[in-house]
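Selected chains from the complex are presented in situ; the others are not included.
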Amino acid sequence: MPRRRPLDLSVRIGPLTIANPVVTASGTYGYGDEYAHVQDPAALGAVITKTVTLRPRVGNAPARIAETAAGMLNTIGLENVGVERFLSEKLPKLRSLRATVIASIGGETPGELARLMDWVGEAPGVSGIEVNFSCPNVARGGARYWAVPRRLERTLSDLRRRTRRAMIAKLSPDVTSVGDLARACEAGGADAVTAVNTFVGMAIDVDRGTSRLSLATGGLSGPAIKPLALARCHEAARAVSIPVLGSGGIMSGRDALEFLLAGAAAVQVGTASFLRPRAALGVLEELEALLRARDVRRLDEVRGAYLAPGAAHV
Amino acid sequence: MRAPRPGWSQVTARVAEHSPYGAGHYWLDLDVPAGFGAPEPGQFVQIMLPSIVNPTLLPRPMSVAAVARRAGGHRLGFLYAPVGTGTRALATLARGAVVQTLGPLGRGFPLDQPGTPVLVAGGRGVAPLLFAAERLGRMGRRAQFVFGARDRAHLVALDEAKRSLARWGGRLHLCTDDGSRGSRGTVVEPLRRVAAGIDGPVVIHACGPHAMLAAVADWAMAHDARAWLAMESVMACGTGVCRGCPLARSEPSRRAFRDDAPSLLGNRDYAMCCTEGPVFEARELDWERIH
């Protein structure tokens, strides 16, 4: 039997080192324990939990989901149990499962985020915090509000003083330059950025003449957005020197490798988990096999190793 | 509030039988391996086609219409109509094809409730009630079966229903919108008649088009009968994590909601169809906010 060369899959995100680059995407894996009987959350790089807000939210009215070609629109509206119940009930469960927990928080104003960060920023068992600057489905404090580099930078600088844990800024793709936003995050002291959240989309029921969702728009996720998310992830990775977590349409190990080659330090598995609750582990296993077949020993060898082609013919 | 049922899994199932079943419907038998839990009447599974022939992203929810034990697992029966992309693709699968099956999901009909069970089916909504009738029979409980459809052709699986009732006892009451079979009109009239003939409390278990369920709910609430209704919603995960399938709670249900209720089931305003449901008692839901 050929001796297996060691494969180090670990990834550093500021002060945090995760064991491998596959994590769950916020909002697609609940609070991390729901799938525990089919997928060991401790086997994943980390579990990013559903975005929590200061107060519990009941979410938007139905319909909250509309399937489109190779994608799905959602307008969940940040339904969540609120930060207090998250800390008192959900976090202990995840800790007992020995998962690495990255808590996602979302707020409508810099002040709200500051208060949220005061709750979770130093909470025992929270290894990192992902700040959701990119929810397309809320009336206030959504993606467009946060698509302003200065606002992002100032807000993150303030949040930085409230946590020593890994602080990740999750960005919206619906901007002219995700690179500019990523740079603002880096300047504000973020340890990493996530690129990207869902894209704003719309679907109309032509028989009723109304939205197929309870809101006019929703966020598009799934394979349809993979090429778009990959381009934005690549742009962000080239813009900053902090790690970038790729998100958008990752369904397989090959998809994950595309993001790593484009410059992502880690990848998030989202919609795929709805189809296959074991999707994240599946992605990890496939990725590992692909890396072994390429005789890779450390992720640095592939990260950003994508060979950019020459310039356009003009 | 009943406790959530855990214990679902996702397995590769094989098509054991697949054939047209009248009025454009299909009957599908899937063989699932032993690890897959035995579904209860009213529970559903999420069926996903192999990617090479799958035109949809998300799996499709299907009520279990029959369960039989077999060597190495169970055989699950489904009755469905190819109404759109996913179900039309499903209809192309030949015997021997494989699909991913996630389940059993949700909470079924509480068939052990005291009172005389009355099953009310509308069209292809008969699927889970075939299973319920069989289960009630095995429990030694007699059921009355009200079955309505738009016309006689759409009384799909009528023979199945008859066989089941013949075997286990119980009576069948048919109706059609056009009067081509049974009484003319909706299921409410036969339901009223059946209920009038029953001594003591009546417990309805119903599945069918939304308008029918709303009418049954109305009737039950007006007549002090319990009505357990199999609801539908667009779904993504089927397991409570995506929060995609809310149904609005009624005012009493909101008031009764306890803040420490399992969040997987829902919240104060909304119950998740896939976890707290798909079967709800009529009074749990706000019918004005469900379309």
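Which chain is which? They are A and B, in the order written, and residues in each are numbered from 1.
Basically, a residue touches a chain if its C-beta (ideal position, glycine included) is under 8 Å from a C-beta of that chain, and two chains touch if they have at least 3 such contacts.
Remember, it's a predicted structure, so these values are computed and weren't measured experimentally.
Engineer: Since only one instance of every chain type is displayed, give the whole complex's chain counts in label form.
Structural biologist: So the complete complex, counted chain by chain, is A x2, B x2.
What we mean here is this: only the chains that are shown with their structure count from here on.
Engineer: From the C-alpha centre of chain A to that of chain B, how far is it in Å?
Structural biologist: The mean C-alpha positions of chain A and chain B differ by 36 Å.
Engineer: Quick one: which bits of chain B touch chain A in the complex? Just the residue numbers, please.
Structural biologist: 6-7, 9-10, 48, 56-59, 100, 102, 233-237, 239-248, 263-264, 267-270, 289-290
Engineer: Which bits of chain A are touching chain B when the two form their complex?
Structural biologist: Within the complex, chain A contacts chain B at residues 27-31, 34-35, 37-38, 56, 58-59, 61-67, 70-72, 74, 76, 79, 81, 85, 222-223, 271, 273-278.
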